[in-house]
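I'd like to ask some things about the structure below.
Missing here: one protein chain of the complex. Every other protein chain is in place.
Going in written order, the chains are labelled A, B, C and D, and every chain counts its residues from 1.
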Amino acid sequence: MKSSQFIELKAVDRRYETGLLALEGVDMQIGQGEFVSLLGPSGCGKSSVLRLMAGLDRASAGEVLRKGEAARGPAGDTGFVFQEPTLMPWANVATNVELPLRLQGAPADSREKAARAALQLVGLGDFAESSPRELSGGMKMRAAIARALVTQPSLLLLDEPFAALDEITRNGLNEALLQLWKPKPRGAAAFTSVFVTHSIGEAVFLSQRVLVMSARPGRVVDEVEIKAAYPRDASFRQSKVYLQACARLTESLARASEETALG
Amino acid sequence: MKSSQFIELKAVDRRYETGLLALEGVDMQIGQGEFVSLLGPSGCGKSSVLRLMAGLDRASAGEVLRKGEAARGPAGDTGFVFQEPTLMPWANVATNVELPLRLQGAPADSREKAARAALQLVGLGDFAESSPRELSGGMKMRAAIARALVTQPSLLLLDEPFAALDEITRNGLNEALLQLWKPKPRGAAAFTSVFVTHSIGEAVFLSQRVLVMSARPGRVVDEVEIKAAYPRDASFRQSKVYLQACARLTESLARASEETALG
Amino acid sequence: ADKVVFATNWKAQAAHGGFYQALADGTYRQYGLEVEIRQGGPQVNNRPLLPAGKIDFLMTGNLLHSFDNVKNGVPVVAVASMFQKDPQALMAQPGQGYLKFTDLTRAPVAFIAKDAQFSWWAWLKADYGFKDEQLRPYNYNLGPFLADKRSIQQAYAVEEPISVQKQGGFKPQVFLLADHGYSTYSTTIEARVDTVQKNPELVKRFVEASIVGWNNYLYGDRSKADALILKENPEMDAATLQQSVALMKELGVVDSGDSLKLGLGAMKPERVKDFYDKMVRAGLYKAGDVDLSRVATYQFVNQGLGLELKRKLTGGK
Amino acid sequence: MAEAGRQQRPAGRWLAPLLAVSVFFAGWEAAVRFWDIPPYLLPGPLLVLQTLYDNFGSLAGSWWVTVRITLTALALATFGGVALAGAFALSRWLEWSLTPFAVVLQVTPIIAVAPLIMILTDSASATVLICAWIVAFFPVLANTLAGLRSADAGLVELFRLYRASRWQTLRFLLLPTALPYFLSGLKVAGGLSLIGAVVAEFTAGAAGRNTGLASRILEAAFRTEIPKMFAALVLVSLTGVAIHLLFEALSRRLLRGWHGSEPR
Partner (left out) sequence: MAEAGRQQRPAGRWLAPLLAVSVFFAGWEAAVRFWDIPPYLLPGPLLVLQTLYDNFGSLAGSWWVTVRITLTALALATFGGVALAGAFALSRWLEWSLTPFAVVLQVTPIIAVAPLIMILTDSASATVLICAWIVAFFPVLANTLAGLRSADAGLVELFRLYRASRWQTLRFLLLPTALPYFLSGLKVAGGLSLIGAVVAEFTAGAAGRNTGLASRILEAAFRTEIPKMFAALVLVSLTGVAIHLLFEALSRRLLRGWHGSEPR
């Protein structure tokens, strides 16, 4: 049992140095190869959870376990699309995307090939030589996605990766992502994925499980399993499972958001 | 006729220094007090159009007219939510939001009051004293929105302002925005608004008119008028006008995107 | 009283004693002068201040400066020479086989300050065969000399040897350049030509008061002057002053040769010419570069002033 | 590095330099004793401290003179450098026109121009101050200027959008942006104004009563009282370290919380 969980958060608190309690008693279990989405109102602590999972941050209380062991710093085989593109301004797009491979000591030609493939995947094949400041907002984000995919990580953390993209591009990338995650319909997943999004539809379309977090301090307040086989295609969006899950999530998100009153 | 147009783009080209032709022969007419949305695939030139309208950039060919006159630099009464939050890292949230008023020479107490009201509106009332790096991604974006609103500008340019927000917050802000734009149902609009978004639903819900741009080089390829009275509320999302407009826009967006092939 | 600013070329020390004497015991005031003495220092260059009119009189180390002034048309002239012998010297550690002055050319290392490198070092090379290879810069720090037994070093005969004795615990051999042909006048007083022409009486009073001061300093009660020097230059100490004065007397720096008959401050055109010829030989000047008649004016000295006072102070000896 | 900076380690912050300096002094003392180096060449640190203690009264006066010149020159350099950089940022023409003069000032050996300044100002203490200022002002100018030019492109657009005046842009955008650069220039200028005060006193030496540490160093060197010279040098060094620590603290205070270089 213990070993089947890839990542576990046990009663995790995170209080920032400002005194703000961002997470309180968060429990999460992400199985090996699972695709889980995180929904929650703005500022509820989704990014904070991802940073804990990546080992970039430490819990103020409680435990973060990776493969059953206490996580101590980054594990090295994690891909992370941060909420902001975070590109190196002095390097061109290809160099940016190659960076993780370079840090892992991969030889130049394999780096180049992998980077080209990743850029092709996100539709930036023509912009390999461009500087980040010559990209549009959505293109920057796509470069960041390519960078996270380039190492073929065993854990992929995605913090609203598609928020800056139009629906067509977004749907295309959704399908591409699923394709990477489960190359063979009945085979094993290539990686474990935790996906933060604000689009309920996207969460349902992609994930096996969706967690809903409450407003500050963040807690897990709902959990919905999406019982549908992969590959899922456009027709899944019309299915009853999809629509029901969306309805339920809309409702619990509304409840979770109650505290963040808007003038 | 001429004077009724608030902003006009006539056969505008924009070629960047890299040689990339971002806009080609763009024609747009935005009437005084109109609420227009812009849809288009990632990298098609939406942000470029907004920058031209704001007077922050110059057309390589063609004309940009503001109130019938050639635009020469920023006009001073424009609010602009950039695609990135663009907050001053050394100042707290309140100071950031106050900035436009300070630049206009408003006295301290009226600045403070206006900033507080704007922060309240976007749900950041408790974070006035926080530093930008202590905000979540969505919260930063909301601070940027508050800053754009604080001067009560006569032209509001919004570049995917709600992309980083969950649906509840987003809907709340949509309604708040419409409320500001048309305080009295049958009265005049308080400002002219050009809104870039990737959410077709949002575009339809908010606007009087939606323009669709094609992939690079950007051109206007479709224009849909949303014939529905304001105030619109949640029930509008079930109306036939809404659903038809969405369907039509989905289709033309798909056509406009064809060129940006995804691997 | 006329306000007069007089600049020296170094921090206050016994070699400036006569001037401080005249200031401290009121001689200058008796001559109707209100004098301010401005100290120099190793990197302080007071020289441009004289032609610029910022000071009225300047104490100068040797005649080379006066030659340069004439050569470059600087309207400045020497009016008196308080030292008959330039105390410039070379010193060596004892027991290193440097018996005669010419032995010093064999020293492997010579610590010589920049200004000396531009002046008498050239003469030493020309007349005695010293070589540039020996040169090391001297920054008025005795450490390197003390550390290297075979080295030689420039010295102001009334200063450095005293320090060497105190620090190194030995008495260095001192070779006075003046004893080997370096015939410049020293501690000259320079004034602007303009002052000499328009206000000779002021110059006369300053020169005469200074001569009186020097007589009193050497042969009379020095206590007030020494107190003033110690105050102006806190690093100085009474013992050093004592020894310096003894050395000045012993070496005849101030009072020897012409001054015994003509009084302190004496200058002779023949000696100026002799020195100039030597410098021409050393390659510092070309013959005819300098109009020697404009180097110094002899109208204020050589009149036996102070001989009477000296006799009184020394009890007729 | 940010990683290391995440946890404060105040112990190491003080322990490390203390330890290093102690080791250095111990080695120095040992070397002096082992090779029997005479004090007129290199005095041991104990002797230097003893000398410092013995002469503290007289050295303290000179120290205060030097400190006063240093701080005044630094203040002038800071003010002048920032003002000039600000003016340059407001007008490229001004920058292009005046930069050559700033560079020439920086590379002019003050030993050569000191007499000229002396003639112009007619005051030794003014000359010393001007010389120290010349030495110190360029790093402030160069760094502030580089900082003023580093503004985030997005924020520059924001200011343009609201038609901020040049002055407002300078005040609210460029100066805060330049702060980390300016502070780094300040650290350089702090040391330079101290060394400038010392060197200026060497060359333009205020004679008589108001002598600073430079005169004491020269005198001691001249009289081969090397331990005393080292005592004066130690005072100069301590002053330099104190200025540096001050600016480190200032930098930490001003940048904490928003600039990468100073993690909270």
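General remarks:
The rule we apply is simple: a residue touches a chain if its C-beta (ideal position, glycine included) is under 8 Å from a C-beta of that chain, and two chains touch if they have at least 3 such contacts.
Bear in mind that the values here come from a model prediction, so they are computed numbers and not experimental data.
The chain not shown here makes contact, within the complete complex, with A, C, D. The chain not shown here is touched by just one of A:6, A:35 or A:80, and that residue is A:80.
Although one chain is not displayed, chain D still touches it through residues 1-5, 9, 12-13, 16-17, 19-21, 24, 41-42, 89-90, 92-93, 96-101, 103-104, 106-109, 111-113, 115-116, 119, 138-139, 142-143, 145-146, 148-153, 156, 160, 166, 169, 174, 180-181, 183-185, 187-188, 191-192, 194-195, 198-199, 202, 214, 217-218, 221, 229, 233, 236-237, 239-241, 244, 259-262. Chain A meets the missing chain through residues 51, 54-56, 73-74, 76, 78, 80, 82, 84, 86, 88-91, 99-100, 102-104, 131-133, 151.
On the side of chain C, touch with the chain left out of the figure occurs at residues 43, 45, 47-48, 51-52, 64-65, 68-69, 71-75, 112, 114-115, 117-119, 121, 132-133, 135-137, 139, 141, 143-144, 147.
One rule holds for everything that comes next: only the chains that are shown with their structure count from here on.
Identification of common neighbours of chain A and chain B yields an empty set.
Computed from the mean C-alpha positions, the centre of chain B lies at a distance of 50 Å from the centre of chain D. The centroid of the Cα atoms in chain A and the matching centroid in chain C are 87 Å apart.
Among all residues of chain C, none touch two or more other chains. Contact of a single residue of chain A with at least two other chains is seen at no position. The touch graph of these protein chains is an open line.
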